[in-house]
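Note that one protein chain is taken out, while the other chains of the complex remain in position.
In order of appearance the chains are A, B and C, and numbering begins at 1 in each one.
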Amino acid sequence: MSILIGRETRLVVQGITGREGEFHSRQMLDYGTHVVAGVTPGKGGLTALDGRVPVFNTVADAVRETGANTSCVFVPAAGAPDAVLEAVGAGITTIFCITEGIPALDMLPTVEVVRQAGARLIGPNCPGATSPGRAKVGIIPGSIHREGTVGVVSRSGTLTYEAVQAMTDAGIGQSTCVGIGGDPIIGTTFLDVLQLFAADPETEAIVLIGEIGGSAEEEAAAWAAEHLRGVPMAAFIAGRTAPEGKRMGHAGAIISGGRGTAAEKVAALETAGIRMASSPTEIPALLRAAGYRG
Amino acid sequence: MSILIGRETRLVVQGITGREGEFHSRQMLDYGTHVVAGVTPGKGGLTALDGRVPVFNTVADAVRETGANTSCVFVPAAGAPDAVLEAVGAGITTIFCITEGIPALDMLPTVEVVRQAGARLIGPNCPGATSPGRAKVGIIPGSIHREGTVGVVSRSGTLTYEAVQAMTDAGIGQSTCVGIGGDPIIGTTFLDVLQLFAADPETEAIVLIGEIGGSAEEEAAAWAAEHLRGVPMAAFIAGRTAPEGKRMGHAGAIISGGRGTAAEKVAALETAGIRMASSPTEIPALLRAAGYRG
Amino acid sequence: MKIQEADAKSLLLTQGLPIPDWSVARTPAEARTAAERFFAAGAGSVVIKAQVLVGGRGKAGGVKLAATANEAEAVAERILGLSIKGIPVRKVLVAAAAVIVKEYYLGAILDRASRRIVVMASAEGGVEIEEVARATPEAIHRASAHPLLGLFDYQARELAFAVGLGPHLKSFVRIAKGLVATMKVNDADLVEVNPLAIVRETGPEGPVERLVCLDAKITLDDSALVRHPGLEEMRDLDEEDPADAEARHHDISFIHLDGTIGCMVNGAGLAMTTMDLVKRAGGEPANFLDIGGGAKADRVAAAMRLILADSKVDAILVNIFGGITRGDEVARGLIEARARQSREVPMVVRIVGTNAEEAAHLLRKANFETAASLDEAAEKAVAAARAVATEATSAATPATGGAA
Partner (left out) sequence: MKIQEADAKSLLLTQGLPIPDWSVARTPAEARTAAERFFAAGAGSVVIKAQVLVGGRGKAGGVKLAATANEAEAVAERILGLSIKGIPVRKVLVAAAAVIVKEYYLGAILDRASRRIVVMASAEGGVEIEEVARATPEAIHRASAHPLLGLFDYQARELAFAVGLGPHLKSFVRIAKGLVATMKVNDADLVEVNPLAIVRETGPEGPVERLVCLDAKITLDDSALVRHPGLEEMRDLDEEDPADAEARHHDISFIHLDGTIGCMVNGAGLAMTTMDLVKRAGGEPANFLDIGGGAKADRVAAAMRLILADSKVDAILVNIFGGITRGDEVARGLIEARARQSREVPMVVRIVGTNAEEAAHLLRKANFETAASLDEAAEKAVAAARAVATEATSAATPATGGAA
């Protein structure tokens, strides 16, 4: 098995006729993902990707006609939160929002409505997820992956590719790679994904790739310390040399309780028994050292 | 037992130092209700009702200090929705809102937040509830009641008193009488209260007192037809001769699907096997005729 | 509170909705001036619409076209001379007649059952929407607005596609959301646009079609008027029974009816029940009147004046179940009111509940007829009214006979 996406994924792409939406839908389809529908209001009845995917006016239509259960949102920032809510309203349970540049305050009600509906939002401003050999949703290049049993979760885009490529080069495959996105307000956190990996029988080891800022890595570490002691884990934190955060002022420092620096994150993860890499290329060796034999 | 309120009720009165709040708090206290606290922002530390009830600045303080579990809101319309939310935020699970004149659109988010918190709101614009011999919350005169096993639920104030008085005069006592309020948007419906009565071992018969407008009586009748066939029930609908509703226009008639007249409500209730009174004074005889022996 | 079409359009305009320009005229001359303005701006004809708060004005001849300013003046004169369902037409709305391509219905309403604002749209616009609801309910499409966040764009889009307005998607979304915004901003129960229409207009580059609101109907939540002083000013006093204004002034809920038995009750449910029992006893209620909770003597006196102002009232039934309201206060108010009342009408009083004994004592001393139960009170009041009516007839018949 895999988490979030797999062979049972029936994907609807919101914004499929846009430049990015079309390009990546083709990549997903070529990777083997079941891209069953696209949505562009006003283009219902047409098809996309050389006639391979029907286009609908609404997600509700797409779900009714194609049984879509997962959505990937490429809609521009101004309309993306509404697109996410449309997916939720149509009964989609897993939504990837690739769109970047969504104002943070727009996401507060959005993630709350998603949560109340019992659905799951990954992102926004995330690269998506890949379950190698099964499906990929989003913009992660399919070529970097290898089928396997290591779960990867990351806040970054290209940094994830770097780490995954290093694993693949070392012969270590992945069960699922999830990019949760780097925005202040996101739908799915490190902790959420760790819990999914913990429940997935095919995931035997976990790689966590974090960044300075916020306290999501520390929260994940605290949970891992309690629940993932037997699981081989490696992690990398970007930003050890980065200058002090430019976004948050006094209140930011207060709210995080002084947390958020790379040193503190590294300490929290090490305390949880997770091996820390000083370069993404070290990850494969650390997984082996942690006892991973996959 | 009783529903909503009883001996275990520990009541906080929000707006206890106002004219109405103070008057009715005294009545409740004299009836035997455990009025454990009052709230008036800015009067924390004082007492009300001749020193019998401590006053707090916030409901949270009242809950922490007195273990209040039920609230009765006498706060004026402009502040009443916030008072309800304050009670919810402080962990109160049963809230009676007596206040009348709250704009309907203010109640939409309020009832939704109450629902999401798993709490229960009765009202607004409701007379409250009495569990004779145990507790009364709100403004229903205590003197009209008699201990017994008939559950009474009503949209009206004084019409309820009329019906209850008729029952008491005929020697029929009540388990709990609940006034759900006559506003367009209310927290607890006929159906909700019927379900509570159905689950209450001490309630052996049910009286429903409705009014023209809306479709709440029809919804309750549909449920009763399925779930309360063995329970002696009587009902009265006010407004058989009332002129056509003055509030709602075209869309109102549409939305109710043509329902809402007294004749339709009477028909729905009769179909559910409920005996219909043409005057509140007939209720006791109808209960007996329905097999009630309490 | 209902408001006139022109006011409803103003509220929609404030939310940025597309509404063709209009004028309100109180005289044929004003209507002519308005029409001249529209003709000067290129209108082929103008529409003149009676401004009344009752439905069915079209059927009653209250909506007409005019092709010239002369005709507009004449048409306005005719409409301003109409009475629609008993309401004299005092104002007309004048606007350029639109070239309608297709009509739709769009409405937003506060739905009690779902506790949501529900937005409804139909491709069957411009007609009685109840008819559509009855004959082809599937032709009405609904969207339930989020109770905290309102109508989402996607819900509006779904409605647009459902009624075939995909080609006017953006405009429809703006209008649908504007209806909900209008509800929220003004605390309205109902905001209706019927018809919402695609109209053909001549733009700088030839004919264009656009979606506009050709009519507007708004009902406001009375409970919220206190926080909208500007809306209270939209109350059409012209069309209001003076009794309504007085009732409102005293916080009395009053609806005038056609019967002969005046009713004074505390509580809306009990007031309706009292009317029902009057009817059951063979009488006809002259009004619905709820004096509300905690009424004092002065409010009782005002209620009495309201009832007696109706010359058809032959008897009065007072039914009070004291809770917050104190029976003795009501009794005192009744005694005071009777002392000052303009004409003598039989009265049956029933007061129970809080301070009922003191009330009974006061009423007995003042020789009021009382009743123990509501049923009894209704019967006595009907009997008294009948006696008055019989007396009036027997008094009238000889008199007429004498004059013949």
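We adopt the following convention: contacts are C-beta pairs under 8 Å (C-beta built on N, C-alpha and C of every residue); 3 or more make two chains touch, one makes a residue touch a chain.
Computed from a prediction, not measured in an experiment: that's the story for all the values here.
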Contact list for the unshown chain, restricted to visible chains: A, B, C
Hidden partner chain, touching residue among A:42, A:109, A:173 or A:273: A:109
Residue among B:13, B:29, B:53 or B:83 touching the omitted chain: B:83
Hidden partner chain, touching residue among A:4, A:144, A:177 or A:234: A:144
Selected residue (touches chain absent from view) among A:55, A:216, A:235 or A:287: A:216
Sole contact to the chain not displayed, among A:3, A:159 or A:172: A:159
Residues from subunit C at the interface with the omitted partner, ascending: 148-149
Residues of subunit A in contact with the chain not shown: 20, 77-78, 100-109, 111-113, 127, 139-141, 144, 154-162, 165, 182, 184-185, 209, 211-212, 214-216, 219, 236, 238-243, 246-258, 278-281
For subunit B, the residues touching the chain missing from this view: 41-42, 44, 57-61, 79, 82-83, 85-86, 89, 109, 113
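Rule of thumb we're sticking to: only the chains that are shown with their structure count from here on.
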Overall pattern in which the protein chains touch one another (line/ring/star/complete/other): line
Chain occupying the middle, per Cα centroid: B
Label of the chain whose CA centroid is most distant from the centroid of subunit C: A
Which two chains share the largest set of C-beta contact pairs: B-C
Whole-Å separation of chain centres (CA-atom averages), subunit B against subunit C: 29
Distance between chain centroids, defined by C-alpha means - subunit A, subunit B (Å): 48
For subunit A, residues that touch 2 or more chains besides their own: none
Junction residues of subunit C, two or more chains touched: 148
